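Structure below; questions to follow.
The complex appears here minus one protein chain, its other protein chains still in place.
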Amino acid sequence: MNWEILGIWLGALVTLCLYSFLYRDNPFYKFAEHLFVGMSAGYWVIYQIENVLIPNWWQSMVPSEGGFNWIWIIPGIFVLFMLARMVPKIAGLSRLSLGMIIGSGAGLNMVSFFQTNAMAQVKGTIFSVASGSVWSIFSSLVLVVGVVSGLIYFFFSKAHTGVVGKAANVGITILMVAFGASFGYTIMARLSLLIGRCQFMLEDWLPTIPRLLGIGG
Amino acid sequence: MADIIEKLGKLDRRIIFVLIALAVIIPISFDLILPNPVGAEPSRDLYDYVDALPEGSNVLVSFDYDPSTMPELQPMAEALVLHLFMKNVNIVGMALWPQGASLGQDAMSSMADSLGKAQYEDWCNLGYKTGGQIMIVRLGSSISAVFPTDMDNVPWSEIPMLRNITALESFSLIISLSAGDPGIIAWVMMAGDRFGVPIGCGCTAVSAPTLYTYLQTNQMVGMLGGLKGAADYETLVGIKGGQAVRGMAPQSVAHLVIILFIIIGNVAYFSQRKKGGAR
Partner (left out) sequence: MRLIIPLAITFTAGMIMILNFFVPHQPFRFLGENLQEWYLIVASGAIFLGAMNLMHVHFRKIKLKLKNWKYSPVTIIGFLVMLVLGLIYGVTEGRPFNYLFMNMVAPMGATMFSLLAFFVASAAFRAFRASNWRATLLLTSAFLVMLGQVPIGAMIWDKIPLIKVWLMSIPNTAGQRAVMIGAAMGVVSTSLRMIFGVERSWLGGTD
């Protein structure tokens, strides 16, 4: 059996099943959709076991050179607490694990978002003020005015009237250009995914049909 | 004429679907390839940075995506890995997304086979770990604490190329091929801003506009945005007939078709509004 061709055919069949949704919802689409969800979940669980739990937890708790590190029981218990969510009587235990996840995430996010997405951006805006050609001075001016007026637009504690209103108007104008750019890129992204699938169907799958029928190469 | 415009405005969505499909299928069927000039794009910046890496440097490539964005990111991964191998740079792969581990393995092993690069000597795949940015912070002090083994459970100590690697600072460059969160933003925040390692990025076109902010602040050395970024890199590396470059022709035609749709939709809208039929 040619496993490569079988693999291509499996891929093509599920692709066609999913594309049948473009006509309307149908059993082929539903079959592939449910299969995708199940297989993806299976993949995720296996990777958690093989790439996380065994090397990072089990082998830390029971090292190959012998001994037992009891401290690693604690994260194991927290995992069990998380799973307790499935048992209504003890579901409250999952809050302990969630507390650890949320606390760690919040602590790290607080400092890192402030450093990377606030301070570094403010610094970048201030130091963008350029000298040199008229065009680069104009560009840096657009950048600075755009950031400041955009921030004013998002500042809702003061009514958007007078000078604040005018600045907010400039802000929304800049935001519209940015959203337009985002829209253009989004269209591109979605089409790229379609192109990828069409390349697979036309360049990988279609040539296997004459091969299977014994026609041509 | 007004009637035709009105009818066009009420076009069945399935006709639009067919036209979009044809806009993509016809250029692929005719093997249409358009030249892809690379201007002063962030993709050139990333190429120049990688090209200037000294031989024997260590580069971490994080495959932070899954099959849903594979058509955009896999050609990038292959072109980047090929360039790094051509420069004789050691590649350490890993993934913040479980499915990225397999896709990264596919990209690295196929390129390594074509160039005769040996696993564990020139490249290795550490696999997937959960935890996103919190895990990256731990990598900043010890990588082996997070990855005691590679993807296939080969112990860290038995992988020769990892002998000189201790923490993120051992890398000359980190490249995240990112489809979302956790991904490039976590790398910029933790590895870039906290530990000072240069960061490069390949991302989906959807996330590219947001990431331009990190380019202006030099928080990233360069970026490949979407299929265009992948096509740029293939062109710069010199890959003939790469998947992304071949994708630029259907992409061009499909963009024109969508622009045409939007124009027709607007003409129909304004003609109806003129008649007082639309608000």
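Lettered A and B in written order, each chain numbered from 1.
Criterion: a contact is a pair of C-beta atoms (placed from the backbone, for glycine too) under 8 Å apart; a residue touches a chain by one contact, two chains touch by 3 or more.
Fair warning: this is a prediction, and the values are worked out from it, not measured in the lab.
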### Message
Tell me which of B:L11, B:M86 or B:M161 is the one touching the absent chain.
### Response
B:L11
### Message
Even though one chain is hidden, which residues of subunit B still touch it in the full complex?
### Response
11, 13, 16-17, 20-21, 34-37, 39-41, 66-71, 99, 101-103, 105-106, 109, 127, 129-131, 134-135, 137-138, 141-142, 145-146, 151-153, 194, 205, 209-210, 212-213, 215-216, 226, 228, 248-249, 251-259, 261-262, 264-266, 269
### Task
Against the chain that's been left off, what residues of subunit A make contact? List them.
3, 6-8, 10-12, 14-15, 18-19, 21-22, 30-53, 56-57, 60, 74-76, 78-83, 85-86, 92, 94-104, 106-114, 116-118, 121-122, 124-125, 139, 142-147, 149-151, 153-154, 171-188, 190-191, 193-194, 196-197, 200
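One rule holds for everything that comes next: only the chains that are shown with their structure count from here on.
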#### Entry: subunit A and subunit B, separation of their C-alpha mean positions in angstrom
13
### subunit B residues within the subunit A interface of the complex
14, 17, 20-21, 24-25, 28-29, 68-72, 98-99, 101, 127-130, 133-134, 137, 146-149, 151, 153, 185, 188-190, 192-194, 204-206, 208-210, 213, 216-219, 225-228, 243, 246-247, 250-251, 254-255, 258
### Summary
In the complex, subunit A touches subunit B at residues 22-23, 40, 43-44, 47-48, 50-52, 54-56, 59-60, 104-105, 108-109, 112-113, 115-117, 120-121, 123-124, 128, 143, 178, 181-182, 185-189, 191-199, 202-203
